[in-house]
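Inspection log for the structure reproduced underneath, given as structure tokens.
Here the complex is missing a single protein chain, while all its other protein chains stay put.
Per-chain residue numbering starts at 1, and chain names A and B are given in the order in which the chains are listed.
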Amino acid sequence: MTLFIEQCLNGLQFGLLLFMLAAGLTLVFGIMDLVNLAHGSLYMVGAYFAATFTAFTGSFVLGAVLALLATLLVGMVVEVVAMRRLYGRDHLDHVLGTFGLILFFNESVRLIWGPAGLALPLPAWLQQPISILGFQYSAYKFSIIVVSLIVAGGLYALVMRTRIGMLIRAGASNREMVGALGVNIKLLYTLVFGLGAALAGLAGLMQAPILTVQIGMGENILILAFVITVIGGIGSIRGALVAALLVGFIDTLGRSYLPDMLREVLSPAAASTLAPALSSMLIYLLMAIVLIVKPEGLFSAGQR
Amino acid sequence: MPPLTFRNVLVAVLLIALVLLPVYSHLAGDRFALTLFTRIVIMALAAVSLNLILGFGGMMSFGHAVYLGIGGYAVGALANEGVYSGFVQWPVVILASALFALVIGALSLRTRGVYFIMITLAFAQMAYYIFAGIARYGGDDGLTIYKRSQFVDPLNLSNKTQFYYVCLTILFAAIYLVYRLINSRFGMVLQGVRSNEVRMRAVGFPTYRYKLTAFVIAGVLCGLSGALLANQADFVSPSVMYWTRSGDLIIMVVLGGMGTVVGPVMGAIALLVLEEVLSGFTEYWQIILGPLLLLVVLFARGGIDGLLGMLSERFPARRPS
Partner (left out) sequence: MSSPLLEVSHLAKRFGGIVATDDVSFAIPQGELHALIGPNGAGKTTLIAQLSGSLFADSGAIQFAGADITRLPMQKRSHIGLARSFQITSLFLDLSVLDNVALAVQAHAGHSFSFWRPARSDAALREPALAALARVGLIDRADRLTAALSHGEHRLLELAMALAGKPRLLLLDEPMAGLGPEESARMVGMLRALKRDFTILLVEHDMEAVFALADRISVLVYGRIIASGSPDDIRANGQVREAYLGDAEVAHA
């Protein structure tokens, strides 16, 4: 039972982390109609910055804050230099152009930090397990959950309660109208893209102490983030949250319980062969099923 | 007889050069060129197959490399079980790719736009994880193929020159097939769908079944390419169907020029030769390739074929009398 609760918390943590990534992706898609494959690169860049700045300043928190700002800056520069020219093109151009950016980012990171990965050690106060409701849980993972919830809440407030959020929502359903309001569209787009980049960077730097910081780390998780935006319905923040949690739970619980469940019905040999493949497949299966039933995702923004 | 434009002459020269490449390789003692170009010809076949649905049908599949894996594993798995005959292996390759494309296509083609891009990607990733999980066939590490597909004497795929010509023959046959297809009634439907699918349906075409048919044909051609690739490498691993490989195929199609029959061949040559050349300059060659791709997307949307077409207009056509 304790294990089950722990796995649920892990699922929640993973789901919220994925939401950080998917939110930026879905915002950029919903507003700029841009498919951005290089979103995962920003996640990677965030992790590398965090590892570097933490080593430099000697403080994890300070390093994280600096990394966040740096990723925001990188995102805005990328928007101004490259992305801006891709708006209004067709999706094939987006896929190709941003694929080119992935190559560029991966090689730049290799050039700057070298091919070996980096480690981001946690400060002692985050390494201790803490006790929640009478059982032990990793303090760091718990703090990821807390930070993610705060960010998700902040994002909700931003999108639903502020003027910028109003423009974002209006932009997602009617681009021309926002232009007609006399809003500086270029600036809005740069800010939105920067926000998405910062969210990706945040996800990257939070994940960094758990995994190794390495080249290509962005690509696997990018696909997951895409799966989430598609399941949730492209352009929908709410859909991204629901789908991210769904994927987080299914993936985490699938990996820990599927082998046992298969062993109940199959021979141990067959179960141990099938389990890893099947548990990695689960979310893709989920996406296929969702799209077959609802070709526009769970919370379609309506226009696409 | 096509008009004698700069572009057409260059394409003809290119195709003849491909035919003569082994001669050069023997005379110059450049064995690496033969290996490189065998790979190029195989990838060109995959790109030609993608072009059928992407360039002519407007179906933006982001999981096309999955058939490289299906074809490769059909050969590898059979070889692993002791079945080496190409007369068994290759029909299995065709059947397996067709079946896989039929299932993926039947489900994916219900969606459009970005959803289609993503669902084809997801299916390819699913296949990637399935094969990475099959311990019997090497899992993540891949599967070594100890004997290439066996046909009757004197055809011997282990002979590099013979193998090259087998690949080239299949490529040329595929190009001719696509050429006939796109100019047939079926091809007109396909191009109509790319241009304006809503209108196609309004005018009375049940578009889904035509798209699905094209999807399956493209899958089979790419499956053959996968079988050849596995034979060349004597090895197959899940990495051939990783999503970045699908990205490479899209690059080849766009780089060469979408919706032209030989464009993907030029794209495959350009990308793979560029890789070789750039990696000779610097270890960090992708730092050049990446922005180059972006530039092609931004400024040379017609790809190489488009550039040649523009040059042809500068040096106007002289029609043969």
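We adopt the following convention: a contact is a pair of C-beta atoms (placed from the backbone, for glycine too) under 8 Å apart; a residue touches a chain by one contact, two chains touch by 3 or more.
Owing to the predicted nature of the structure, the values given are computational and were not obtained by experimental measurement.
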{"item": "Displayed partners of the chain not shown (whole complex)", "value": "B"}
{"item": "Residue of B:Y67, B:W90 or B:Y210 in touch with the missing chain, whole complex considered", "value": "B:Y210"}
{"item": "Which of B:V189, B:V236 or B:M266 contacts the chain that the document leaves out", "value": "B:V189"}
{"item": "Contact set of subunit B toward the excluded chain (per top definition)", "value": "180-181, 183-189, 191-192, 194-196, 198-206, 210, 213"}
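Note that in this section only the chains that are shown with their structure count from here on.
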{"item": "Where subunit A and subunit B are represented by their mean Cα positions, the distance between them in whole Å", "value": "32"}
{"item": "Complex contacts: residues of subunit A adjacent to subunit B", "value": "29, 35, 82, 85-86, 89, 91-93, 95-97, 99-108, 110-111, 219, 223, 226-227, 230, 234, 273-274, 276-278, 280-281, 284-285, 287-288, 291-292, 295-297, 304"}
{"item": "Subunit B residues touching subunit A - in the complex, by the definition given at the top", "value": "54, 60, 62, 107, 110-115, 117-119, 121-123, 125-126, 129-130, 132-136, 243-244, 247, 250-251, 254, 284-287, 289-294, 296-298, 301"}
